[in-house]
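A protein chain is absent from this complex, but the other protein chains hold their places.
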Amino acid sequence: MVKLVINGKEITTEKENTVLEVARAAGIDIPTLCSHESLPPYGSCRFCIVEVNQRGRTRMQTSCTLPVAEGMEIKTHSERVMKIRRILVELMLARCPESEVLRNMAREIGVPHCRFERVRGDKSLCHTCQACTLVEQMPMHAPAEVPSTFVGRSGCILCGMCVRLCDDVMKIGALGFEGRGMRRRVTTPFREPSEFCITCGACTSICPTGAIELLRVRPQEPLPIPSEFELGLANRKPIHLPFPQAVPRVPVIDPATCVNFMTGGCKVCEDNCQVQAIDHTQQDRIQEVDVGTVIVATGFKTFDPKRTPYYGYGVFPNVYTALEVERLVNASGPTGGEVTLRDGRAPKSIGIIHCVGSRDNKTNRWCSRVCCMYSLKLAHLLKEHTEAELYNFYIDMRTPGKSYDEFYGKLLEERVHFIRGRVGEVTDWAMTPEEEGKLVIRVEDTLAGFVRRIPVDMVVLSTGLEPQADAQEVRRLFNMSCGSEGFFLERHPKLAPVNTFTDGVFLAGACQGPRDIPDTVAQAGAAAAEAMVLIDKGYVEQEPNTAYILEQECSGCKSCIPLCPYTAIAFDEAKQKAVINEALCKGCGTCVASCPSGSIAQRLFEDDEVFSEIKGVLAYE
Amino acid sequence: MATRLTSCGELAAYRKTVAAKRDPNRTCVTVCGGTGCRACQGLDVAAAFRQAFQEHALEGKVDLRVTGCLGFCEHGPVVTLRPKGLIYVKVTAADAKEIVEKTLLKGEEMERLFIKDPQTKKRLRTREEIPFYKHQMPVIFGANFDLDPQSIDDYLYVGGYTALVKALTTMTPELVIDEVTKSGLRGRGGAGFPTGTKWASCRKVESNGKYIVCNADEGDPGAYANRSLMEGNPHSVLEGMIIASYAIGAHEGFIYVRAEYPLAVELLAKAIEDARALGLLGKNILGTGHSFDLEINRGGGAFVCGESTALMASIEGRAGEPRAKHIHMVERGLWDRPTVLNNVETWSNIPLIVNRGSQWFTAIGTGDVSKTPWGGSKGTKIFSLVGKVNNTGLVEVPMGATLRQIIYDIGGGIKGGKKFKGVQTGGPSGGILGVQHLDLPIDYDQLVEVGSMMGSGGMIVMDEDTCMVDFARYFLAFLEDESCGKCTPCREGVVQMRQLLEQIGAGKATMAHLDLLQDLAEVVRDASLCQLGVTAPNPVLTTLAYFREEYEAHIRNGKCPAGVCKALVSYLIDAEKCNGCTMCARNCPSGAIEGDKKQPHKIVLEKCSKCGICYEVCKFHAVARN
Partner (left out) sequence: MSKAWKPRIVAFFCNWCTYTAADLAGVSRMKYAANTRVIRLMCSGRVDPQFILDALSKGADGVLIGGCHPGDCHYVEGNYKMLRRFQMLKRMLKDLGIEEERLRLEWISAAEGEKVKRVINEMVAQVEKLGPLGIPAKFQEWDKEMEHFAAQVAANEAASGSACAEHGQTAAQANKMEAAHA
């Protein structure tokens, strides 16, 4: 620990700190241009200069690079220091008069205007290296065309943070300084487009003046990382909170895009975390947990509307899925609750198409159960957010449930238009002037009896529910079956809706079939109850169709022993006979059929019983 | 060639064989081969001598030695004759033949080749007679007279590498450091940090490797003392570094030479090669168990690389930019290892101190270093005396010599009999001192007190025809070019100062500009990152302090008293005094003078470029300067 005095106040601190860190922690504001908590100190802008009195000697030092020492006396705003800062601001303003950052600083320090003139050159000394045109500060001769790879254009205050970030932190080094003195500038090596730049955008984000154009560093558009939760309507960073309701509510790092995994550098997040909660060296762990019951609740996926190309998803920009519109109307979504078209205009008319990927021989035959209700909900919300004309195109209005149909009635009162008919296509081909620039929904209005064309600004596709893409893999894992639609098969639709054919494995939620939230919750409770019964009971009830050994007949040939998938057959060395553990036996009967001497029998499915059955079924014509 | 010597005994034996082959009484002609004299065709003179020797069958009877710089640069090419010690100046190749025929064969001294005293008009023959040499104390530089820089045998003959043997065999490393500290030797690069103290700090640090570095990046315009030392006596630098490596425990070293000194690089490389071949560099030097070897690094053309941290960055292969120095280089320098960096001249002092002892050294110079080496400035300093003096060249004087002694006694006074106006010490970062400082004893602390600095020893003398405003502007333009650009005050401030000075020189400034200039200069001095920036305002601050009336004349009266600032100068021919000799018209480069022969001439002001040539050539003082 070290004791020092800053502006007359005594402060104790760790000896690794710099004077700047200590002063800032004590609430003293020292201006800086080239300092940043993620970067090692550089000491180039000189704004953080303070007066240091140590062992009788007074000197001016930059507080960002000066480590604290016992007995230091620091003055951060003395007359001498302020004079330095004022002149420094004026000098920088002469270089970049339009810079907001500098102007703010000038105002804070108390500099009314800049007394220096922009730097002029001597024409006779010009050797047309064009360095000046790149800085745009020294128009020595008629500026030639600015080379396209120059990075720090006018507005660059040469703080060097982008260079240090790219080099020291990101460990890429695509940017550097070139030139001496007034000709110093930020650029890529040889002023050529950098092949090392990974367009992470760190330089543009740290630049205090926005002087960096990423395209000049690497002339290709950076690939945005679309946010999965926002369905690509917004972008995210490699480190991100998956969604606001995530449990646990902590950010995650995506190793595919995180710079640390690419270059070993950055780790800005780790350095800034106050509680050291970030560990880039974390590895996947495979944990084995022994359980007695499993509840499969693996959910559903939405229908991909690209399979119904006649609705124009992915072709016309203003065709959205319902899930995307959910994000649009959400106040914490990518647009903050503003429902706009892709070009930012407010839609004046919106069409919601029901049964996209449901009740359809061409795609999915079943009814997805929830879409009518959520389409009505969206219609209501969209009416609130946009005052647009709303059109719902339905086949049947399926609103079972508490207050559901009443809600439908409310919408009718809100003057939402309901058109009964399956939409044939969405097109942008206008037949009349009113249809220009809009999306036209072609539908047979079955109640009115003719085909209609309804122009709207925005189309919302109410996509249905489908089994997850990996449903077949998951079901094999748990020894379950799937129904013909691909949802997991329950043991009995009425009598055992949450059980599967495998004891101890239960189903809950939309993985078993499309259902809404109240039903899912109820089913989940049922599955949990079934599971708990199994756990609580303390014993398991077994089917009686187990196999047993006829000891006298058994020859000890051991051919049954490897056959049992449950290892229920053991060999009694003493007796030299096979022995079946009835608790393990599941009653498949494979061993029964395989025994060469016929010494294994199965209860309920004895050979004699089967023979009788055969005789029985063949007793008539 | 020579085989590697593996013990000090072998070295002593080798030295004897070298001495045995030499006859100190044999006639020797030395031709100065320093860069300055080379530029005056000095090598042609040497070739002419060789040819003349051949023609007169003098090979084997008379030696010819091409030496390094002898310091008398104004009057080169310089030729000396031993053992008489005659000094011939401004010798041409044709003269060489004559010298051989007359002086060597007949013993006739050639009066016309002796230097003439400007006051007494007498011809001066030897170093003892020539005031330029008489008033110097060339303990270091004097060796150049006896050395062919390419011959290690020459160096051994005059006692070279005896200090190394003494240190390696009779002194512990601590003793060496102690001796250097007691001598009060302070860094000759300009900062004047006590060398022994630096070495002691470095020795204390534990590390897996230490470095010895020589700063030969002499960037000051007008300073060439380091160059001449390297070109004249490269082995003295090597010897000093090897001794230091022993004292500190380093085994690797670098000599950072600016690339603009190709001759120095060449001669240093040869010296290193020869030293290695003899076993004075490399593994197990002279069987003492100490190993040390050197490498030459060439600078890339940046003045700022003379700054220690920038120099190290350059050796490491990074851009030459300085860094904050709160971590000292003796603890973490090159590649984060303890490093001792010293100037060329500092290194050359080391063998002398080891051989002759610290007491001999403290007897020369100012102050009292018995308690601390900061207490005074000991030993000698080599200055590059240039500018408006009669004897420009390299002078070595004890610390404490006054400016008057250097400029007048040694330098021979102001050229053309003009008035002394000022002298800049310490290169472009040095301050400009005036008449009132002529009796200032030169040492580190006194110079800093008056706002200047010792620097690397550049001394530029100015006369009444130098405009201080323009002079300051010139150096600021130099520094503007050389600033690395990392820190705001230096990068922006130096340029702005230069611009302000230009405005003043153009007559477009107000008194407010003067105040702004003063403030700006102070800020640049206080806020810059490295010494380049910190000392950059010295020309401005000192001229403002000592020559303020000149600034005010520019601003208030719109006049440049020295007649340099073109915007404020005009030339006029006084028709009464002009007799129409057409001298001015014929010399005018712009063709701006009209007038027939024998008629009064007139200057056409629109065409006049203010060069001042008419003013210089008119013998009748008919051209007036405003």
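Think of it as A and B in the order they're written, each chain with its own count starting at 1.
As a working rule, a contact is a pair of C-beta atoms (placed from the backbone, for glycine too) under 8 Å apart; a residue touches a chain by one contact, two chains touch by 3 or more.
Since this is a predicted model, take the numbers as computed values, not measurements.
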Self-check item: Among shown chains, those touching the left-out chain
Solution: A
Quiz item: Looking at the whole complex, which of A:L223, A:L495 or A:V617 touches the chain that is not displayed?
Solution: A:V617
Exercise. Give the residue, chosen from A:A23, A:C48, A:L231 or A:L489, that touches the chain omitted from the document.
Key: A:L489
Quiz prompt | Residue ranges of chain A at the interface with the undisplayed chain | solution = 476, 479, 481-484, 489, 501-502, 545, 563, 565-566, 586-590, 592-594, 602, 605, 607, 610-611, 613-615, 617-618, 621
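What we mean here is this: only the chains that are shown with their structure count from here on.
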Quiz item: So what's the Cα centroid distance for chain A and chain B, whole Å?
Solution: 67
Exercise. State the interface residues of chain B toward chain A in the complex, per the touch definition above.
Key: 302, 304, 319, 323-324, 326, 480-489, 491-496, 499, 516, 519-520, 522-523, 526-529
Exercise. Can you check the complex and tell me which residues of chain A touch chain B?
Key: 41, 43-47, 49, 60-62, 65-67, 80, 83-84, 87-88, 91-92, 94-95, 115-117, 119-120, 158, 160, 176-177, 179-184
